[in-house]
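So the structure is just underneath, and the comments pick up after that.
A protein chain is absent from this complex, but the other protein chains hold their places.
The block that comes next holds chain A.
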């Protein structure tokens, strides 16, 4: 559902600020993905590499 469907018209300033917030949220989510990946590697530890091929 878009903002237009709600009948709410954002001002230019509101649109600009929403965009900057959206970028910040994107960075935060990206950082969380990296964090979970790194922690997964750390939790598995070096033993994960020590297996019979």
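Going forward, contacts are C-beta pairs under 8 Å (C-beta built on N, C-alpha and C of every residue); 3 or more make two chains touch, one makes a residue touch a chain; residues count from 1.
The rule is short, and it goes like this: contacts and distances are computed from a predicted model.
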item	value
Listed names "Phenylacetate-CoA oxygenase subunit PaaA", "Oligopeptide transport system permease protein", "Protoheme IX farnesyltransferase" or "Phosphate-binding protein", matching UniProt entry of the absent chain	"Protoheme IX farnesyltransferase"
Absent chain, residues of chain A that touch it	5-11, 13-14, 17-18, 20-21, 24, 35, 38-39, 42
